[in-house]
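Below you'll find the structure I mean.
With one protein chain held back, the other chains of the complex are shown just where they sit.
All chains are identified by letter, namely A, B and C, in their written order; residue positions are counted from 1 within each chain.
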Amino acid sequence: MTNTQLTLVQIDNYGPWTVTPDPRREMDLQTLQSRLFADLAQYVGSRDGYAFFTRFDNMVAVTNGLDRDDHELLQESIANRYPVTLSLGIGVDRSPAVALERATDRIQRVGSAQDGDRREVLSGETLADADRTGTDLQIAHFDVNDATGKYTDRLNEFDTFIHIEQGYASLMRHLREEHGALSFFVGGDNIISVTPDLTEDQYRDAIDHVEAEADVELKVGVGTASNAHEAGFAAKHALEDCRHRGTTVEYADAAVETADD
Amino acid sequence: MTNTQLTLVQIDNYGPWTVTPDPRREMDLQTLQSRLFADLAQYVGSRDGYAFFTRFDNMVAVTNGLDRDDHELLQESIANRYPVTLSLGIGVDRSPAVALERATDRIQRVGSAQDGDRREVLSGETLADADRTGTDLQIAHFDVNDATGKYTDRLNEFDTFIHIEQGYASLMRHLREEHGALSFFVGGDNIISVTPDLTEDQYRDAIDHVEAEADVELKVGVGTASNAHEAGFAAKHALEDCRHRGTTVEYADAAVETADD
Amino acid sequence: MTNTQLTLVQIDNYGPWTVTPDPRREMDLQTLQSRLFADLAQYVGSRDGYAFFTRFDNMVAVTNGLDRDDHELLQESIANRYPVTLSLGIGVDRSPAVALERATDRIQRVGSAQDGDRREVLSGETLADADRTGTDLQIAHFDVNDATGKYTDRLNEFDTFIHIEQGYASLMRHLREEHGALSFFVGGDNIISVTPDLTEDQYRDAIDHVEAEADVELKVGVGTASNAHEAGFAAKHALEDCRHRGTTVEYADAAVETADD
Partner (left out) sequence: MTNTQLTLVQIDNYGPWTVTPDPRREMDLQTLQSRLFADLAQYVGSRDGYAFFTRFDNMVAVTNGLDRDDHELLQESIANRYPVTLSLGIGVDRSPAVALERATDRIQRVGSAQDGDRREVLSGETLADADRTGTDLQIAHFDVNDATGKYTDRLNEFDTFIHIEQGYASLMRHLREEHGALSFFVGGDNIISVTPDLTEDQYRDAIDHVEAEADVELKVGVGTASNAHEAGFAAKHALEDCRHRGTTVEYADAAVETADD
């Protein structure tokens, strides 16, 4: 049974900072946002977690394996090297959506994202080592069937992009509403979802839904582990199985999960 | 009248590279993608252009002001510092969508994005200095009304994110289909569009469309200049005018454009 | 008694790579070298270690607290994100110079730094957790007395730089020859040394030696701990004590060490 630890990473007072005393060069903001995300990805990734850029001023990380000290060090390091600071809210639940709700609430209860005084909140419980198991995380890695042949090599880039965005928007809503799963576009034609325990039929339903709603064909590899890196890596390998076998849904351990969310 | 120069920036053979000889750690891919985009943003931005991360393996840059040598240097510098190389296609047209079509075609005609042999394409004409004018680019900077109050401080981060994604998906389709404008989510609750000459009514229509389709309220600042930085900066300032005056559409020069696309 | 674990970080085949097929833009090499060092500093630093840029193609890290898996992950992450790879040799000894000798030998025995075939050596024993103690590392943080007043605000930058370089060259030789300590310039007017157990008299002698030989006046803060971050942080605080008290040598715990190297 899944037990997802998520951390909401929110830049303090970012909106006002970007226009005070005057608006800042857009490319400098893009650079700052991207490099801050890259640092978060390296920090969390080197502890076997995952980080998603989401909205850049608000980012979501899967932090099973990171304790409170790890979160504190992240805050300290960013404060030492950037002109902005981070607030971190942590939440744990078998449902990723509920975990993120808890994480978000931890920060919201202290103050607004644009509160001139609220800085470097660090709140929420992390999963104790003794409570961690090999089924805490289920990660699904989706990609678009033959994206290069159908889109990238044929349409202009924006129309390819629109197709992939529509596919993403459809999948993200379906998985959130049906299962409390959270889906993130990670570049190219790839989407990574953090899910509760979902069955092969539930993945097939999601894929059918996206094909019907957005006319985009997906396939998916699914992995399970105690941390995001191992679960996600297993999911990537399972996705390669889809590619080689011509299948649509593959689990890292090839077992069909029973419906239980 | 607009005359948009766009460059499609495509990483050569990226899909295969990410899984050869085996899949690579996801957080390393996220880091590489983000830092490569940040470098593109700095390079293009320091020449008064704009760059958008789009799909990360395919990125779109507004390059009025950058010539062929500038594009060559970008390729050389990335090849010296990353384990991947870039192909660059350049296109110019009064319609941003057509410009991107030309840019994309320049790369596609040479070979597939996953062609093991195609490397470092550099193709397409840049706008000659003598042909540049102060109305070459129209940039519109949208943001969501009171995103912090309505979403960020109240909903969990993913539901806030879903709202903003739906708003983005709706705007991007509408502006592309109606006007050949290209829209890019740039973080927070901000979307930047590269447009042909659009009127105040046309922006109002777009905003009404998004509110009806996605239940997301936008406002917009519009700027015009010979390069992306100046047009975009003027648009940011116009957006501040919206914020202060409580209006929905503001042009940097307050003139109402006549319909002419 | 000290027990220093050092890792030699050597870029594989770097000399030939920088000129094959032709010499590369110098500023791209400087950028790659600096960012690779920055990533090493973040990776090791987040595990409470220290890293010094040294020659950039060869860097020295104090890795008490990092095990073999940590070293492997570092190699993998760099290989995923840079156009070069790293070889890592690890050595442990109460004398930092001997530890580095062991670390260097680990790589040298496998092949030359410019061996076209030698890639990603990972060799050497790390200190087992059970064997670690609170006196494993002694770190000394030196800075130049009133560098700003005497040099930075008065001389042209290169003459200031020459003075500081001469001071560094003198200290580095003295500490290496007398005590097997390794000293690294870390920017500004700061030098950090990794030492065996040295006494207050031994630090005074080193400072007197540098003043006589290079006419540069130093002061020093000394810290001891099981890892580089804690020892170095204590040394920084002790250096602040020197600044406030007007003293020349301060230990984090104010105890005078007995001569025993």
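As a working rule, a residue touches a chain if its C-beta (ideal position, glycine included) is under 8 Å from a C-beta of that chain, and two chains touch if they have at least 3 such contacts.
Not measured: the values here are computed from a predicted model.
For the chain left out of this panel, the touching residue among C:Asn80, C:Thr152 or C:Thr248 is C:Thr152. Among C:Asn58, C:Asn80, C:Thr135 or C:Thr199, the one in contact with the hidden chain is C:Asn58. The omitted chain makes contact with just one of the residues C:Leu73, C:Ile90, C:Val121 or C:Leu182: C:Leu182. Summarising the interface, chain A meets the missing chain with residues 24-25, 28-29, 31-32, 35, 76-77, 80-83. Mapped onto chain B, the footprint of the missing chain covers residues 39, 42-43, 45-46, 73, 77. Annotation for chain C: contacts to the undisplayed chain at residues 8, 10, 14-15, 19, 23, 25-31, 33-35, 37-38, 41-42, 44-46, 49-51, 53-58, 60, 97, 100-101, 103-105, 108, 112-114, 148, 152-162, 164-166, 168-169, 172-173, 176, 182, 186-189, 192, 229, 232-233, 236-237, 240.
Heads up, the rule we're going with is that only the chains that are shown with their structure count from here on.
For chain C, the chain whose average C-alpha position is most distant is B.
In the contact between chain A and chain C, the residue numbers used by both copies make up over half of all numbers at that interface. Chain A and chain B have centres, each the mean of its CA atoms, that are 23 Å apart.
Chain B and chain C have Cα centroids separated by 44 Å. One simple way to say how far apart two chains are is to compare their mean CA positions; for chain A and chain C this gives 37 Å. Counting only residues that touch two or more partner chains, chain C has 77.
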